[in-house]
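Worksheet: one structure, shown below.
With one protein chain withheld, the remaining protein chains of the complex are depicted in position.
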Amino acid sequence: MSAATFDRRNERVPLAPYLLSGPALLVLGTLLVIPLVATAVLSLHSFSLYKGIQNVYNFDNYVDIFSDPYFYAIYARTFRIALIVTLLSILLGAPEAYILNRMRDPWRSGFLLVVLGPLFISVISRTLGWALLFGSTGLVNQGLVALGLIDRPLQFMYSETGIVIALTHVLVPFMVISVWASLQRLDPQIENAALSLGAPSGTILRRILLPQVLPGVLSGSIIVFALAASAFATPAIIGGRRLQVAATLAYDEFLNTLNWPLGAAIAMLLLVAILAIIVGCNRLVERRYAQVFE
Amino acid sequence: MSRNGPLALVFHGAFIVYILAPILVVCAVAFTSKGYLSLPTDGLSLRWFHAIAANRDFVDAFWSSLWLGTMSATIAIGLSIPAALAIARYRFVGRDAITTLFQAPLMIPPAVLGIAFLRFFTQAGISGTFIGLVLSHVVIITPFAIRLVLSASTGMDPQIEHAAISLGASALATFRRVTLQMILPGVVSGWVLAFITSFDEVTMTVFIASPRTTTLPVRLFLYIQDNIDPLVAAVSAALIALTVVAMIILDRTYGLDRLLVGRGSD
Partner (left out) sequence: MSFLVLDQLTKAYGDVIAVDRLSLEVAKGEFVSLLGPSGCGKTTTLQMIAGFVEPTNGRITLDNGDLLSVRPNKRALGIVFQSYALFPHMTAAENVAFGLEMQHVPRAERDRRVAETLSLVGLSALADRFPRKMSGGQQQRVALARALVIRPRVLLLDEPLSNLDAKLREEMQIELRQIQRTLGTTTILVTHDQSEAMALSDRIVIMNRGRAEQIARPDEAYARPASEFVANFLGKTNQLAASIRETDGRKIVSIGAALWPAADAMHCGPATVAVRPERIALTANGGVPGILRHRVFHGSHWLLQVETDAGAVTIIRQNDGQALPREGEAIQLSWRAEDMSVTPGKGPDA
């Protein structure tokens, strides 16, 4: 490892940074690009039950997906769930981040740990907890009955509602992180300045705080939406075999039906859709807010 | 800074209950004395924890995950340290692009990555092998490792390395005695975060694991698909306990809040 931390030969391009980042670049580059390209190619193949994967090249799989209402329903469900989860995480996560921000230590860092800690716990364990809570004799239903809100237990397991609740739980910490980060960048004196100019607290919230926090909410939304749309474990466990989303559908095609080309096509479509949304929304956020914050 | 009103605190309380409920339930059910899913209303029992030890599948999967996590995290850190130093110290053509590329794996849905690796490994003949798992995990966890080592490296005063050189240190001595020591918190926390991410990883791994090389989360997932019983609750509870230990380590070396939201409490 060369310690060329000083400026030799600055007429020539320094080699050191390329040598240093080379190994990581090589590993990530090849292991990302080649498999994805291979999958894209795979999606162009055909499959038959008896002959296996056939090395032909056509768009049949994609045509299939776009024309069959079965697939449409699944993608629709995937993005519907993702949208609802995103909205819920904004409604829950953003205020929570704000409330945490106003706390004093030690409560503040303590609760922050509690809210963000679950990110380190496997999604399986967290979703298992919801599976335990749902169910006709699960705690949620017991609680609701006890509170008199319902007469008979509701169906949470194997329902979209259940998936939404569990998935929001898994992903809301990301929203909290994003909103918290943009709250940290706020100069606390701005609020004081507004107060000194006579603004009531509702106005301060609406016209001063919210606009500054909005970029954080937006970038958090992008993250949550992308993760929700590509979620696998939670929909698989809570939704079961009957309620498919895009990722579980791909899993099914790959490991059960063994129709790899179709599975690959499903995956590619999901990838393209999510990348388009991420990049598109990021551009929007940057363009809208770049002048304010950079 | 103004305080939170009662409405805010009620909301906060409900939120915390929402966050903790599933985790607490899992831990509670793990201690049940009954042979089926129930809360330990009759007192705590360790029978299900004993059952873990007796379950060959889970024990093997645990060691598999541990070994996989250790190897992947170590490789990831090995790649990350020079890369982070390169980005932090030099201004060079392609620096921004490379920095973005290193975070690229995070943008790709894990399910898609799982499929892609499955295809690639099958064609390369290493499908279902441990090596395949390691490679795929390295790809997924390196972005985290790089991010942490990078943040430790960018905070470093470049003149400190100059000082070491001016005092006679060779390139290797400078790295060993000065640079590495200064970025050590980033390296350790990068390793731990990478390890945790690998250990918890399920979505991508479920596509590429084979019966011989199953990881613990995948084993849990497959088990849950058939039935849910206190055994999985016990395994999860044990994992949660281990996670808490790992979090404490992270907090001591780096500061958890700084890790998660980039701002320390010191």
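Per-chain residue numbering starts at 1, and chain names A and B are given in the order in which the chains are listed.
Keep this in mind: contacts are C-beta pairs under 8 Å (C-beta built on N, C-alpha and C of every residue); 3 or more make two chains touch, one makes a residue touch a chain.
Worth saying up front: this structure is predicted, and the values here are computed from it rather than measured.
Interface note for the absent chain: among B:Ile126, B:Ala169, B:Leu222 or B:Leu242, the touching residue is B:Ala169. Touch with the chain omitted from the figure is made, among B:Met182, B:Leu222 or B:Leu242, by B:Met182.
In the complete complex, the hidden chain is touched by one of B:Ala8, B:Ile160 or B:Ala246, namely B:Ile160. Residues of chain B in touch with the missing chain: 157, 159-160, 162-170, 173, 177-178, 181-182, 184.
In the analysis below, only the chains that are shown with their structure count from here on.
With centres set at the average Cα position, the gap from chain A to chain B is 17 Å. By the touch rule above, chain B contacts chain A in their complex via residues 1-4, 8-9, 11-12, 15-16, 18-26, 29, 37, 39, 78-80, 82-83, 85-87, 89-90, 92-93, 95, 98, 101-102, 104-105, 107-113, 115-120, 123, 135-136, 138-139, 142, 146, 158, 161-162, 165, 171-172, 174-175, 179, 196, 199-200, 202-203, 206-207, 217, 220-221, 224-225, 228, 232-233, 236, 239-240, 243-244, 246-247, 256-257, 260-263, 265.
Chain A meets chain B in the complex at residues 1-6, 13-14, 16-21, 23-25, 27-29, 31-32, 34-36, 38-39, 42, 92, 95-96, 99-100, 102-103, 105, 109, 111-133, 139, 166, 169, 172, 177, 180-181, 184, 188, 201, 226, 229-233, 236-237, 246-247, 250-251, 254-255, 260, 263-264, 267-268, 270-271, 274-275, 278.
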